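For reference, the structure I am asking about is given below.
Right, subunit A next:
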Amino acid sequence: MNHDFYIWMSYGMTALVIAAEIAWLRLHRAQALRRIEEERDLEAQD
Partner candidate 1 sequence: MNFFYFASPSTFYRLAGILAPWCFAVAAILGAAGLYVGLVQAPTDAQQGEVYRVIFIHVPAAWMSMFLYFVMACYGAMSLTFNTRLAAMMARALAPTGAMFTFVALWTGAFWGRPTWGAYWVWDARLTSELVLLFLYFGFIALGNAFEDPRRGDRAAALLALIGVVNLPIIYFSVLWWNTLHQGSSVSFKGTSMHVSMLTGMLLMAFAFWSYSIGTALARVRTIILERERRTRWVRAL
Partner candidate 2 sequence: MNALEARGLACSRGGIPLFRDVSFALTSGEWIAVRGQNGSGKTTLLRCASGLTRFDAGEVLWNGQDAGTGPIAFRAQLLYAGHAAGIKDDLTAMENLRDALALRAGAPTNEALRGALAQVGLDRHRHLPARRLSAGQRRRIGLARLALDPAMLWVLDEPLTALDDAGQTIFSDLLQRHLARGGLALVATHHEVAPAPARELRLVP
Partner candidate 3 sequence: MSAVAAGSFSGAFRWAFARDLRLSWRHPGETMLMVAFFVLVASLFPLGVGAEPQLLQRIGPGVIWVCALLAAFLSLPALFAGDYADGTLEQMLLSPHPMSGWVSGKIAAHWMASGIPLTLLSPFLALQYGLDAGTLTILACALALGTPLLSLLGAACAALTLGARGAGMLLALLALPLFVPVLIFGAGAAEAQSSGLSPSPHLSLLGAGLIVGAMALPAAACVAIRIALD
């Protein structure tokens, strides 16, 4: 019996989820930094 499908689905989904989490972490951090930047700019204008 060929089990490649099940193995690929398992490993593939794990890789996908880990990649998604890392991408989300980077996005989250970029957002936080951008927000700090914006607030700093706003204060500089005042």
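The rule we apply is simple: a residue touches a chain if its C-beta (ideal position, glycine included) is under 8 Å from a C-beta of that chain, and two chains touch if they have at least 3 such contacts; residues count from 1.
Picked so that all candidates are chains of the complex that A comes from, given by their letters.
The shown structure was predicted, so the numbers you read here are calculated from the model rather than taken from an experiment.
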Number, please: which of 1, 2 or 3 touches subunit A in the complex?
1
Subunit A to candidate 1 touching residues, read off their complex
1, 3-4, 6-7, 9-11, 13-14, 17-18, 21-22, 24-25, 28-29, 32-33, 35-36, 39-40
